[in-house]
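What you see is the complex with one protein chain gone and the rest in place.
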Amino acid sequence: MLEIRDLAVARGAACVLEGLAFTLAPGQALILRGPNGSGKTTLLRTLAGLQPPQAGEILGGGEEIAYAGHSDGLKSMLTVAENLTFWAEIYGTRGIDPALAAFELTPLRDRLAGTLSAGQKRRLGLARMLVTGRPIWAMDEPTVSLDAASVELFAATVRAHLGQGGLAVIATHIDLGLPEAHVFDVSRFAARAQSAAATSDEAFL
Amino acid sequence: MRALLLRDLRLAFRAGGGFGLGLAFFLIVTVLVPFSVGPQSELLTRIAPGVLWLGALLACLLSLDRLLALDWEDGTLDLLATAPVPLEGALSVKALAHWLVTGLPLVFAAPVLGVLLNLAPAGYLWLVISLAVGTPALSVIGAFGAALTVGIKRGGLLLSLLVLPLYVPTLIFGAEVARRGAQGLEVGTPLLMLAGITFGVAALMPFASATVLRMNLR
Amino acid sequence: MASIWEYANPVKFLRTSEKVLPVLWVLAGACLVIGLIWGFFFTPDDYRQGSTVKIIYLHVPAALMAINAWLMMLVASLIWLVRRHHVSALAAKAAAPVGVTMTLIALVTGAIWGQPMWGTWWAWDPRLTSFLILFLFYLGYMALWAAIEDPDSAADLTSVLCLVGSVFAVLSRYAVLFWNQGLHQGASLSLDKEENVADVFYLPLLVCIAGFVLLFLALVLYRTGTEIRLRRTQALIRREAARA
Partner (left out) sequence: MIPDLGKYAVTVLSAYGASIVLLIGLVLISLRAGRKARRALEAVETRREIKDEA
């Protein structure tokens, strides 16, 4: 369960989105849409707790959320299995084999991450979500550099996660093949000029 | 936590850079000193403890900007900040890994380099002890500097400017222990002070480091 | 009585400082001119130090303000971290260059005085050394302000640096005292001995200290105003861009 109420988020000193509200029940997914710079990344980072919201509240986030950003946080000098095992240990979960299998990384498990192709790296980054064991996935452009087959793998993984009562908030431009997901267009919530004039600037106006 | 420590150590050994570089730098600085002050052995004996401490400090400083910058660039810090480990703990562990990779080898290398500088026989033991007690503080303080400058492009020079004044007390007490030891004087007071700094810094500094790192991740 | 937090509003601060500043400038200038002329022309020479005793009218007030400026920055940083008043953060930023100049004056006059007294420009006297370290702290603080683009992050990070730096400055002070004792037993040569300075020296010194305090206040108020105007300009430009 994830609920946000009247949320406003800021990038740097400028408020980009305001009045955001949605409720996500277990098993539901939300696709964030909006042009570049509309604030999808900022919203996801706020949901993940990396930055405080400008206004409003987030219920059910915090320790329930696993976040995947533009960068996968991979170490090129570690193997695929070592990279994944590290995150599994950090999150206190066991067994990386299901995650490797889900993204067809099992044959690559002893390769150094630095020798993977861009798409393979991304798949490894996404496999990390499976080892977190957290119910809510907040993902920023997860399908960048994935080919069609890998996008299908990803969609299947998300569907399986939802089937187990998980939730997902995904910012993307392409059709993921998840017709059951709700689409949420953030550009409707673009902050008006007055409030966009920077939250910390307010004191000086 | 243990996973993070093991990962950092493994990375340091595989990538090579961090591990050997500090030692090589320490060696070169030590070798250059006689070239700059002259080869008279009694002069070298007198300045050896201080030179070795300064060399160790600079070698420590050299690798500080890798402490967090690499994890910042590839997004690991974002993911760590959202993971179920307290950032204070993660930073302590990273400082510990930095010390194991940089500080500890310096402790073992120092007596060997002491031979080059004609260190007094009584000084070896106290040199090693003072470095063993003092260098952890250098890593922990350095982690604070790294957290402070992690978001700044080409922050390496700024990092040195910020961290070096913070190193003053550690250097003073550490070098004092080594010098007094070499002269056969009593070392208790400075050694206690040095240990006090190391423990105090290890206990409190991670909170400041985590605070500034969170500010930088926003 | 109005709460002092009202002055945390930048616009209100500007309006008030506009009124106070002319008075402060005049007072500071008057005190400095009177104090320095009095000290320079109308005080006798010390029987031991000769005319070099006249340097205390610059050295002591500058050294005092070098420390007070850092203390002021510490308080302002704490206020910013706790109450998040922008004026406070900007005041800390504005005070740093003033503080560093005061430290530099203390160091330069100390060195010039030391030349005939100790026969050397620089001695690693505990007090001089402490000021040198303080100087380095000021440099680091200012460099960090200059390196960060986002003004709020810069205020946050420099505030924490100021806090941590203060602890280490105190530690360094004790370390330096300890370190120099090890070299020459307690033979501390220092210019500062207000404790046993006679009245003839003391009164002009007080006037000079008042002058330095007032000058510091005037400079910090003025420079804080400058910082506020710069922030306001940026804020207005950003709003224009957002409306366009």
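Labels for the chains are A, B and C, by order of writing; each one numbers its residues from 1.
The working rule: a residue touches a chain if its C-beta (ideal position, glycine included) is under 8 Å from a C-beta of that chain, and two chains touch if they have at least 3 such contacts.
Quick caveat, the model's predicted, so the values are computed rather than measured.
A.B. asks: Using the touch definition given at the top, which of the shown chains does the missing chain touch?
C.D. replies: Result for the missing chain's touching partners among shown chains: C.
A.B. asks: Just to verify: which one of C:T16, C:N68, C:T101 or C:S166 makes contact with the chain not shown?
C.D. replies: Per the contact definition at the top, the residue touching the missing chain is C:T101.
A.B. asks: From the listed residues C:R127, C:R173 or C:R223, report the one that touches the chain absent from this view.
C.D. replies: C:R223
A.B. asks: Of the listed residues C:A8, C:L58 or C:V87, which contacts the missing chain in the full complex?
C.D. replies: Per the contact definition at the top, the residue touching the missing chain is C:L58.
A.B. asks: Give me the chain C residues in contact with the hidden chain, please.
C.D. replies: 36, 40-41, 45, 50-52, 54-55, 58-59, 62, 97-98, 101, 104-105, 108-109, 112-113, 115-116, 215, 219, 222-223, 225-227, 229-230, 232-233, 236-237, 240
Everything below uses one rule, namely that only the chains that are shown with their structure count from here on.
A.B. asks: Please indicate which chain is farthest from chain B, where distance is taken between mean Cα coordinates of the chains.
C.D. replies: With centres defined by C-alpha atoms, farthest from chain B sits A.
A.B. asks: Closest chain to the overall C-alpha centroid, by per-chain C-alpha centroid: which is it?
C.D. replies: Here the chain at the core of the arrangement is B.
A.B. asks: How big is the gap, in whole Å, between where the Cα atoms of chain A centre and where those of chain C centre?
C.D. replies: 48
A.B. asks: Roughly how far is chain A from chain B, going centre to centre by Cα mean, in whole Å?
C.D. replies: 37
A.B. asks: At least two partner chains per residue is the criterion; list those residues in chain B.
C.D. replies: Each of 218 in chain B touches at least two other chains.
A.B. asks: Quick check: in the complex, which residue numbers of chain A touch chain C?
C.D. replies: Per the stated touch rule, the residues are 12-14, 193, 196-198, 200-201, 203-205.
A.B. asks: Would you tell me which residues of chain B are touching chain C in their complex?
C.D. replies: For this pair, the touching residues of chain B are 144, 148-149, 151-152, 155, 158, 161-162, 164-166, 168-169, 172-173, 176, 180, 189-190, 193, 197, 205, 208, 211-212, 215-216, 218.
A.B. asks: If you look only at chain C, which of its residues touch chain B in the complex?
C.D. replies: 133, 136-137, 139-140, 143-144, 147-148, 153, 156-157, 160-161, 163-165, 168, 171-172, 174-176, 178-179, 182
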